[in-house]
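With one protein chain withheld, the remaining protein chains of the complex are depicted in position.
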Amino acid sequence: MPLSVPSDIEIASSVKPRPIVDVARDLGLTADDLELYGKHKAKLPLDVTLQPVRGRLVLVTAINPTPAGEGKSTVAVGLSQALRRLSVNAVLCMREPSLGPVFGVKGGAAGGGYSQVIPMADINLHFTGDFHAIASAHSLLSAMLDNHLQQGNPLNIDTRRITWPRTIDMNDRALRHAVIGLGGAANGVVREERWVIIPASEIMAIVALSTSRENLEHRLGQIIVGANVTKSPVRARDLKASGAMALLLKDAISPNLVQTLEGGPAILHAGPFGNIAHGCNSIVATRAGLALADVVVTEAGFGSDLGAEKFFDIKCRVGGLNPEAAVLVATVRSLKMQGGRTSSSSAFPLSSRSTVSSPTRKRS
Amino acid sequence: MPLSVPSDIEIASSVKPRPIVDVARDLGLTADDLELYGKHKAKLPLDVTLQPVRGRLVLVTAINPTPAGEGKSTVAVGLSQALRRLSVNAVLCMREPSLGPVFGVKGGAAGGGYSQVIPMADINLHFTGDFHAIASAHSLLSAMLDNHLQQGNPLNIDTRRITWPRTIDMNDRALRHAVIGLGGAANGVVREERWVIIPASEIMAIVALSTSRENLEHRLGQIIVGANVTKSPVRARDLKASGAMALLLKDAISPNLVQTLEGGPAILHAGPFGNIAHGCNSIVATRAGLALADVVVTEAGFGSDLGAEKFFDIKCRVGGLNPEAAVLVATVRSLKMQGGRTSSSSAFPLSSRSTVSSPTRKRS
Amino acid sequence: MPLSVPSDIEIASSVKPRPIVDVARDLGLTADDLELYGKHKAKLPLDVTLQPVRGRLVLVTAINPTPAGEGKSTVAVGLSQALRRLSVNAVLCMREPSLGPVFGVKGGAAGGGYSQVIPMADINLHFTGDFHAIASAHSLLSAMLDNHLQQGNPLNIDTRRITWPRTIDMNDRALRHAVIGLGGAANGVVREERWVIIPASEIMAIVALSTSRENLEHRLGQIIVGANVTKSPVRARDLKASGAMALLLKDAISPNLVQTLEGGPAILHAGPFGNIAHGCNSIVATRAGLALADVVVTEAGFGSDLGAEKFFDIKCRVGGLNPEAAVLVATVRSLKMQGGRTSSSSAFPLSSRSTVSSPTRKRS
Partner (left out) sequence: MPLSVPSDIEIASSVKPRPIVDVARDLGLTADDLELYGKHKAKLPLDVTLQPVRGRLVLVTAINPTPAGEGKSTVAVGLSQALRRLSVNAVLCMREPSLGPVFGVKGGAAGGGYSQVIPMADINLHFTGDFHAIASAHSLLSAMLDNHLQQGNPLNIDTRRITWPRTIDMNDRALRHAVIGLGGAANGVVREERWVIIPASEIMAIVALSTSRENLEHRLGQIIVGANVTKSPVRARDLKASGAMALLLKDAISPNLVQTLEGGPAILHAGPFGNIAHGCNSIVATRAGLALADVVVTEAGFGSDLGAEKFFDIKCRVGGLNPEAAVLVATVRSLKMQGGRTSSSSAFPLSSRSTVSSPTRKRS
């Protein structure tokens, strides 16, 4: 890369963001409608998502990706920026990044180059606390489950058949397989445990699929935490956990408003992984966009075969969404790789000549 | 308790809070000075803490407490409210509550009755994310430590002599003693691990004692994570972790502004436990109060023998604070208990006739 | 099974065994040559195995077996008994049974019906202590390995890449996967561990393949216990363990003499599993038989495809043995099963009409 190309963070830092109140005004919202998180982030009111759809939905997907990704996010951000330059009232809807990969080799995820979402650092770190709230709700269910075992296990849960993991928003391989509850009778029941990263938490998928607070709490109650000794499923509602979990998610269920590098509105909300979940931003975020703008540009994780399919088959059905167009990102690099060339990055010295820019940091 | 006495949450809900921007204006701050978290919470600018001291510092402490506590928080809130009714420009400085006890039997902590801090639910749940940020910084160090072991352990850390625990903001007894790193060579190095609750994290104590961003990062680097094979200490800075940890704490280091039930300013920041740490709100919070008001009412965990001593000997020395008065809360209930009566709560049927109201939910 | 057919143990108990001194005399040995273990078991002197071969070696193998086995042991015992009725100086060489399966569903292994080896109970329990000695030698290496880790690990063994398991002569599924070394710095280094049953111990295979005491100690020293941090193998001799291990095996290396139900000599020694090891009795046992008798009838675990191949390719090559005949046991039951009939035992109600009797208890 020529030295004259600034880094993502240099580009992000070079722009003075608009007050988020101004960005919201473009969408017809007042300061009173917002819950501010500093001057450049805000929560949208959840009832916006119940307003009539006025916008048209465009999906950005991609050819089968390479390990580095093929630029869906960059194209999506750029497309929404281009539409606004054409005076189209467009809004971008994307996932929130996870803290784990931010500190790992993959880095954060908010586009790249001149197609970014800002404020970059805030978005990549704690943002508006959604992932922390999801972690708290997840951890509460874990703690209530183990406390149930400790208090005599009246539901007869089979400790060998617990499927609910613990979670942490960190890349932490030493927690993939653990034993908990050691230290005698006062310290819980001994059992095997595993931690998953927040984007792999079922609660992340639930937040992304929920259509209202009531629906959220219902879905939380449906979570299967394991099997009892007769191999029947035991659910979060059997542990009477769903009310407290929903309380912990009372703010996290609302979509977040930030802006693109060019000051256009961007709604970032939820971030389920595309490999194990459906890999899309939340339904309430997309519905908020459709209620507030004429065109909504959104994205689905991984390639068209996996991500777009899940988007159409799961998210659109659950959310009552009708996409009207799809943009397919294709690169020479991916064509080479899917065609049998080795996946070594050194095998693609010229592949940056693809039609889209090449983000070097991607989440899965 | 007579039915005519409303519960803490009923009282908290019956009051319409002032916009936090208005509360800040009482302290001479403008909306631009604040980082808003919704309409009723805000972060104060850290540079306020560097302004000259104008206020006088009053400590509220107590006789040796009973298990239920003896009302320090309630007295402190009430005292600050009383001073404001007397037209004294007073501000309250207190600790933030931990999510763990909120869902445990002890409940949250923001005073009680008509001497509360609001918005109660927000303060007791995620508040402005400080505890989540501390958990993230703590967890990052844990992950970097185990990753160091996995990558060949060049610092020769003795896995049997690691003292840095993991943390979670939840009462979760099954995590008191665990084994991590199971599952073969790809999943880390097997070792024993224990989790502590966030108020017991050394980072909580560090945030409470730090006097600036630079001081914070220096203190983070000083953390001892364990010993190497020659039994010499290994520190966070040896793992090159302190920069990233400080980045995760960039917002958490700033004090939070909320209000008392009567609309007076209340600065809540940090929450180290009084049994294992120094049990006071942060130095930067107290210094912000002293810069912005004429009287600062603050509190120190547990009784005068432990909490007030730590306040005077540790916090005041590190923070350059000069307290001018101390209020000692004493109750009949505590006198009975310290005098040898059993600690059973049924032994105190009449002890609610003490001179201060009796909060039923307390953290340690 | 008709009521008139006595059980194996009834048959075994109905016979009064000959003094083992008398049985030995048939092989040309005096009482002074033997180490007696009670009146009906003895250890043969190891130097017998170095005498010239005078006997001819016959292998009993089988068609692919069913889960219950197809009668190799029964045929081998019966064949040796039949040869002696024909006045042939024949001796039987077989494996020793493991205590684990004796208490499991498979039961012991010393033939069945009127083709048994006696004293049945003694053979199935502690016998002459060979398996206990192998367990002690195995456990000593395990203890020395963990002690090496505890004492500073000068060989730089990678605790994630230890391959030497612990062992126990018991079917004990809870020991298949464990974590050891818990309890702080004084209690060893924490790591994952697994237990294998004695017939799966590499030392069992080594005892069965060793040709002398010197060869035994050399083979013990060659054992790979894991890899160091540069992924080079670490051996028992690096831990200076082989001398003490060989000392613990000083008696176990000598073959055991018992008798068939008809009083003919039977040499039982070592018992490696046929699925993971070579599944034959020891080389020294077979060589003792060839030195003392005219015909040696022996057996190799599982079917001809696996057991006989290992016998020819491994045991005969290492031991310098030249088998002159092989008996292939074939049953209708096995033909049905290998031909695609289900393996359910209820599918073979008539299969006991096979040409050999059907032992119901088999080890693998």
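By written order: A, B and C. Residues from 1 in each chain.
Please note the rule applied: contacts are C-beta pairs under 8 Å (C-beta built on N, C-alpha and C of every residue); 3 or more make two chains touch, one makes a residue touch a chain.
As the structure is a prediction and not an experimental result, all values here were calculated from the model.
*Asks:* The complex has one chain that is not drawn here; which of the drawn chains does it touch?
*Replies:* Taking every chain of the complex into account, the missing one touches A, C.
*Asks:* Can you work out which residue in C:K16, C:R173 or C:K231 touches the chain that's missing from view?
*Replies:* C:R173
*Asks:* Which of these touches the unseen chain: C:K39, C:R54 or C:R85?
*Replies:* C:K39
*Asks:* Hey, which of C:L140, C:L155, C:V318 or C:V332 is the one touching the hidden chain?
*Replies:* Residue touching the absent chain, from the options given: C:L140.
*Asks:* For the full complex, which residue in C:L99, C:I123 or C:A277 touches the chain that was left out?
*Replies:* With C:L99, C:I123 or C:A277 as choices, the missing chain is touched by C:L99.
*Asks:* Going by the touch rule given at the top, which residues of chain C touch the chain that is not shown?
*Replies:* 35-39, 43, 99, 103, 125-126, 129, 132-133, 135-136, 139-140, 142-143, 146-147, 149-150, 168-183, 186-189, 191-193, 244, 247-248, 250-251
*Asks:* Contact with the hidden chain only, please: which chain A residues?
*Replies:* These residues of chain A touch the chain that is not shown: 152, 158-161, 179, 182, 184-185, 189-192, 229.
Assume only the chains that are shown with their structure count from here on.
*Asks:* What's the minimum number of touch steps needed to get from chain A to chain C?
*Replies:* 2
*Asks:* Need the central chain here, defined by C-alpha centroid distance to the all-chain C-alpha centroid.
*Replies:* Answer for the innermost chain: A.
*Asks:* Report the inter-chain centroid distance for chain A and chain C in whole angstrom, where each centroid is the mean of the CA atoms.
*Replies:* Spacing between the chain centres: roughly 59 Å.
*Asks:* Quick one: report the Å distance separating chain B from chain C, using the average Cα coordinate of each chain.
*Replies:* Going by mean C-alpha positions, chain B sits 66 Å from chain C.
*Asks:* Which chain B residues sit where two or more other chains touch them?
*Replies:* Residues 179, 182, 189, 191-192.
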